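A protein chain is absent from this complex, but the other protein chains hold their places.
Coming up: subunit A.
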Amino acid sequence: MSVLTDNFSLYGKGLWGTVQLTLLAGALALAVGVLIAGFRVSPVKALRVFGTVWVTVLRNTPLTLLFFAVLLGLPRFGVVLPFMVFAVLALGAYTSAFICEAVRAGINTVPLGQGEAARSLGMTFGQTLSLVVLPQAARSVIPPIGSTLIALAKNSAIAGSFSVTELLGTYKPLNELGYGIVWTFVWIAVGYLIVTLSIAGIFGLLERRFGVAR
């Protein structure tokens, strides 16, 4: 029990690391994911191909491998950044592929006539997507995006193996200090629960907010 009270600041730092990774990588994944979903439904073939390749590669690469690729690969090209930034890039890119597919599935639930009406009024592809299609896709996209971000929060634990401060990684110093492994992990699990339940709560609210329209 005392493992928590004695090491509150260590836990706190770990939890904050996980929250930061989740927020930053989540924001990156949402922005890139929606953009790539736009690519995948665009009238321009090159963009569609790029989108398909992006999703296929990232979704089918083990996340750990992606971390190695970013952490070892980018410095070869002279890109040297803090580990935290590398971790956000790897997590964000990986998660963007799943966000993209959730958004694309949502776009497909919007009747074709909506986009046709928008285009017949002279809207460009971007206007059609952002003003007409995506707002109507939002409702069906919110739950799977919530699940994807919850997965992201848990996936962020991998960053701990790459010298980034995050929640799971706190077990190492605690273990060295001689605390029991069971309680150490129980409190770590509670930390993850706080993060994931918060995400679930926020997305539940969003779903209610957007669920009433129409």
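The criterion applied here is as follows: contacts are C-beta pairs under 8 Å (C-beta built on N, C-alpha and C of every residue); 3 or more make two chains touch, one makes a residue touch a chain; residues count from 1.
In this section, contacts and distances are computed from a predicted model.
Taking the options "Autoinducer 2 import system permease protein LsrD", "Sarcosine oxidase subunit gamma", "ABC-type polar-amino-acid transporter" or "2Fe-2S iron-sulfur cluster-binding protein" in turn, only "ABC-type polar-amino-acid transporter" matches the UniProt protein name of the chain that is not displayed.
From the set A:Q20, A:T52 or A:Q114, the residue in touch with the chain omitted from the display is A:Q114, counting the whole complex.
Residue A:Q136 is the one among A:T18, A:S96 or A:Q136 that touches the chain missing from this view.
Note that of A:Q127, A:S147 or A:S198, the residue touching the chain absent from this view is A:Q127.
Even with one chain removed from view, subunit A keeps its contact list with that chain: residues 43-44, 111, 113-114, 116-125, 127, 131-132, 135-136, 213-214.
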